[in-house]
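Every protein chain but one is kept in place in this view of the complex.
And now, chain A:
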Amino acid sequence: MSDGGAFSNSDGGGSVSNSGGSNSGGSVTGALAADRVSFAYPAPRFRGGVHGTRHDGTLHNGTLHNVSLHLAPSSSTALVGSSGSGKSTLVRILLALAKPSAGTVALGAREVRPGLARSLRWYRQAVQYIPQNPAGSLDPRMTVSQLLGEPLRQLRVAGNHRALVGEALERVEVPAGLMERRPGELSGGQNQRVAIARALAVQPAYLLADEPVSGLDLPLRDTVLSLLSSLVREEGLGLLLVTHDLGTAARMCGTTSVMAHGRIVEHGPTHRVLDSPGSPEAAALVQASAALHFPPAVPAGAAP
């Protein structure tokens, strides 16, 4: 199952060095892999509930069936699929926020499961996350430097935190002069970049990004995506980009996985998935995406 040949130093011990202020790529321990993961929300107690819908409005009909996904350093993978296909659930499981009902998640040889913050520090430092609407993930009461310092402190990251914060901000091109501002005093794009910098500050080996640019205008979208691809290219970051925009997937990612109904229905090089989708779900996605971007130009009923 594992294609361990893809990375330089997949050690069997699975020990992640917490010590390193060393650059990502250097301390990478191996693949981040979900192996035959299944997930189901607890069955609703009352007869009415058919779907896994929860009363709190966040609709979770994302159940997973036997899903496997492998991420390697210095590579980026797109995870596409319509809403409700299970992408977000898979990301939650990869982040050890949700416990799979079957299957495992492992970084290198070390298995991961939800637990106390303390016991997951090593993993949180290695795998970071950019949520949908990153700007909303910033506590409005904290300053930029507090926001970026929090994960460094909580994850006990070694090194000079102030320097790490400055470095991360520099990478996303946020002027250091904004360090003591609060999110309310920054523009939307600046906030978005601060949230990305917060994920990068702990120097993770893997980054899971859930529609990181969906709320941005086009020029800014470009900036953020370029930043992410340069991190993958130059610093050996492993990136999982969750998106339903196939254009972004094509531009950013070498491989693409298509999810539908809680399964990975297709997996392969992005260009092949897009040009000749092998499953009806992938075909529907490609077609819908094309129709969205060029409504008049695409002849109706163009079959792959």
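In this section, contacts are C-beta pairs under 8 Å (C-beta built on N, C-alpha and C of every residue); 3 or more make two chains touch, one makes a residue touch a chain; residues count from 1.
Note that in this section contacts and distances are computed from a predicted model.
S.K.: Given the options "Molybdopterin synthase subunit MoaD", "Xanthine dehydrogenase family protein subunit M", "Cytochrome bc1 complex cytochrome b subunit" or "ABC transporter permease", which would UniProt use as the protein name of the unshown chain?
M.R.: Missing chain, per its UniProt entry: "ABC transporter permease".
S.K.: Tell me which residue among A:Gly30, A:Gly81, A:Gly108 or A:Pro131 touches the hidden chain in the full complex.
M.R.: Going through A:Gly30, A:Gly81, A:Gly108 or A:Pro131 one by one, A:Pro131 is the residue touching the chain not shown.
S.K.: Touching the left-out chain: which of A:Val105, A:Leu155 or A:Leu186?
M.R.: A:Leu155
S.K.: Pick from A:Leu95, A:Val144 or A:Ala260: which residue touches the chain that isn't shown?
M.R.: Only one listed residue reaches the unshown chain, and that is A:Leu95.
S.K.: Quick one: say which of A:Leu32, A:Val105, A:Leu120 or A:Val165 touches the chain that got left out.
M.R.: The one listed residue touching the chain not shown is A:Leu120.
S.K.: Need a quick check: the contact residues on chain A for the chain that isn't drawn.
M.R.: Its contact residues with the unshown chain are 42, 44-46, 48, 55-57, 95, 97, 116-118, 120-121, 124-125, 128-129, 131, 133, 136-141, 150-151, 154-155, 198.
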